[in-house]
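Have a look at the structure that comes next, please.
Of the protein chains in this complex, all but one are displayed in their positions.
The letters A and B name the chains in turn, as written, and every chain counts its residues from 1.
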Amino acid sequence: MNTALPNAPTSGSQHPDSMGMWVFIASELLFFGALGVAYAYGRVLWPDGFAAASRHTDVVLGTLNTALLLTSSLCVALAAEAPWPRLASRLLACTVLLGLAFLVVKGIEYRHEWQEGLIPGPAFRLGDGEAAPQGAQLFFAFYFVATGLHALHVVGGMGWLGVLAWGRARGHARAGSGPLAVAGLYWHFVDVVWILLYPSLYLVGRHP
Amino acid sequence: MTQPPDPARRQFERAARRLLGVWLALLLLLTASLGSAYLRLGVFNTVASYGIALVKMALVVLVFMRWRDADAWSRAAGFAAACALALLAGLTWFEARTRGPAPVPWQVPGQLPALGAGVHASAIDASAVASAPEARPDGAPPDGQFGPAPVSRRAPAPPGNS
Partner (left out) sequence: MTTSYLTDGLTLRSWLTTHDHKRIAILYAIAITFFFFVGGAAATLIRLQLASPDGALMGPDSYNKVFTAHGVVMVWLFLIPSIPSVMGNFMLPLMIGARDLALPRINLLSWYLYLFGGAFTLVALFFGGVDTGWTFYTPYATMFSNGYVVLTLVGVFVTGFSSIATGLNFIVTVHTMRAPGMGWFRLPLFVWAIYATSLILVLATPVLAITTVLVVAERLFQVGVFDPAHGGDPLLFQHLFWFYSHPAVYIMVLPAMGVVSEIIPCFARRRIFGYRLMAYAMLAIAGFGFLVWGHHMFVSGQSVAASLVFSLLSFMVAVPSAIKVFNWTATLYKGSIRFDAPMLYALGFVGLFTIGGLTGLFLASLPLDVHLTDTYFVVAHFHYIMVGGAVMAYFGALHFWWPKVTGRMYHELWARIAAVLAFVGFNLTFFPQYLLGVMGMPRRYHAYPPEFQILNLMSSAGAGVLALGYLLPLFYLAWSLRLGDRAGANPWGARGLEWQTASPPPSDNFVHPPEVAAEACDHAPPSPAEVAR
């Protein structure tokens, strides 16, 4: 909500909040993108190490998580179109729950990885016995940084959408379709990041 | 609770069908990328997995994020970010690719040997490069001509701060 009435947005047709979110998404594109550049650097340098390490990620849970996030994006997009406040609110609640499910699955994955000794550091080991190929630990460094940062963004989005879900059901002006669309943009972007993370982390070197 | 008028309801149903259709397409693409990863396609594994990811991304951006309804300046922001990222990636890649195995002519001698390719004698400073000390087996930097190597924090560090 901008306080510039009666000097309300006079130039440009775009509402400031929506444009602000697109500009923020641009900055986030560079945030995750720079991480991607570092990842690509490592992958080009150590293709075998990255492939070997990627085989140790849980592709079933990773694929499940991708499906959960895609569905959550659907829910938020539907909520933005829904003219009924109660339906919109419920769809937003679904999004939040799907986000929670995503985090739970992620947590399970992290626990498995911790048990297998895949956390980078002095205790890192890949498989039993053989020495980890060069680059395997680097892969897992990216894995944890990228998914960790992504998960933090998911948590933030869940909080925001949760507040909107609550407000939409009560007909608050601040939870109207405009603010909902802005929050939706953010959530879809978080989904896009995951769409690009999925092949980078789970699908390297899967073939027999 | 008042019912919205029928046009609004019909509009929502149209929108919902479109969104559900895109969602199904996304799930199918997800299955395709998972499946293709298990086929032995060589470099096309990477091409396929990222290609499918880009298609999924395009669907989300175009349909869910309603890219075409966004302001021209908002879209310009996205393009600008993509260009800046391409710059970072491109020039960094260019620099990494054009590094030769030998040090550049003004590189101070006594550095670690180049990764992967072994030590190639530089035409200018063959003796210095040939006398570069071997890396220690535990991966720590060798003692150079500038004195003993500093202690890495990986070794049991003094009561440290981070």
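In this text, contacts are C-beta pairs under 8 Å (C-beta built on N, C-alpha and C of every residue); 3 or more make two chains touch, one makes a residue touch a chain.
Source: prediction; values computed, not measured.
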Contact with the hidden chain (one of A:Val76, A:Leu91, A:Leu138 or A:Val190): A:Leu138
Hidden partner interface residues of subunit A, rising order: 2-7, 9-12, 14-17, 19-20, 23-24, 26-28, 30-32, 34-35, 37-38, 41-42, 45-46, 49, 119-122, 134-135, 137-138, 140-142, 144-145, 149
Missing-partner contacts on subunit B, residue numbers: 73, 77, 80-81, 84, 87-88, 91-92, 94-100, 103-104, 106-107, 111-112, 115, 139-140, 150-154, 157-158, 160-162
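The rule we apply is simple: only the chains that are shown with their structure count from here on.
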Subunit A partner contacts - residues on subunit B that touch it in the complex: 1, 4, 8-9, 11-12, 15-16, 19-20, 22-23, 26-27, 30, 33-34, 37-41, 45-46, 49-50, 52-53, 56-57, 60-61, 63-66, 70-71, 73-75, 77-78, 80-82, 84-85, 88-89, 92-93, 96, 154
Contacting residues of subunit A [partner subunit B, same complex]: 12-14, 18-19, 22-23, 25-27, 29-30, 33-34, 36-37, 40-41, 44-45, 59, 63, 66-67, 70-71, 73-74, 76-78, 81-86, 122, 181, 184-185, 188-189, 191-192, 195-196, 198-199, 202-204, 206-208
